[in-house]
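Partial complex: the chains shown occupy the same locations as in the complete assembly.
Chain naming follows the written order as A and B, and within any one chain the residues start at number 1.
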Amino acid sequence: MTELVQLSHSLAVATQGKGFIEITGALASWLEESGAANGLLTVLVRHTSASLTIQENADPNVRRDLSDALEALAPESAAYAHQEEGPDDMPSHIKAMLTSVSLGIPVVDGKMTLGTWQGVYLIEHRASPHLRTMALSFIGEVVRR
Amino acid sequence: MTELVQLSHSLAVATQGKGFIEITGALASWLEESGAANGLLTVLVRHTSASLTIQENADPNVRRDLSDALEALAPESAAYAHQEEGPDDMPSHIKAMLTSVSLGIPVVDGKMTLGTWQGVYLIEHRASPHLRTMALSFIGEVVRR
């Protein structure tokens, strides 16, 4: 039986306004650098106007339609009480609440157990560029080096 | 103090088109077979047009209303850019984004800490039958046998 370890990391991503930014590669790189073998990866986005999802990484139109769907569910035109930070701020909080703030991803043989068409995405909900940070945790077996 | 272990498993479920399929029993069976005692169970669905939720397992009308609510939030009639895989595909991605792709469930004395009325469900969003796989992870104490 292999002893388990826990590893922590912080991942920063610069966004360019509203959109889906794939972070699958960055997560895979951290797992590889860490020698992670079998266990659980957890990702937490440390913001309330950006969020996470795992979605199709093939046709870019899927992300476009997902963005449109979020716009329709949380329109800027609604009468929000919270207006101080601009018309795109309160819709951003709603979109974050409706998607994911944390994701748990089992890891086997050093690889995330994602399906063929799955990519992990940071979703920027604000109109302007932001620097977003995510807290990463891995708990499991590591390769001895 | 008991040493912790990590266990991995793959769970496959055949769906019959749109609907909620309860997987609580399958998860409980894996925990029991594995000798899982105290720790954390994580479930990840490896698809982008099926998803997960924990919801009431008593009145079947609840799942019917939940399905209707998802249909209203992501109607097939909307003008999607992504059309190649049929009218039910893009709504499926939206529904998956709005529900859950992964769930973390604490386990105590070998049992998931679900409430009385909670069941764990795979939600099939596509109209046709699919074989869906989920990655399971348990990290914690196991019973020695």
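Going forward, a contact is a pair of C-beta atoms (placed from the backbone, for glycine too) under 8 Å apart; a residue touches a chain by one contact, two chains touch by 3 or more.
This one's a predicted model, so the numbers in the text were calculated from it and none came from an experiment.
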item: Subunit count for the whole complex, all chains sharing one sequence, 2 displayed; value: 3
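As a convention for this text, only the chains that are shown with their structure count from here on.
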item: Distance between the centres, which are taken as Cα means, of chain B and chain A, whole angstrom; value: 19
item: Chain A partner contacts - residues on chain B that touch it in the complex; value: 3-6, 8, 10, 40, 42, 44, 46-48, 73-74, 78, 80-82, 84, 90, 93-94, 96-98, 100-104, 133, 135-137, 139
item: For the chain A and chain B complex, residues of the former touching the latter; value: 1, 3-4, 38-40, 53-56, 59, 61-62, 64-66, 69, 73, 98-100, 103-108, 113-115, 117-118, 139-141
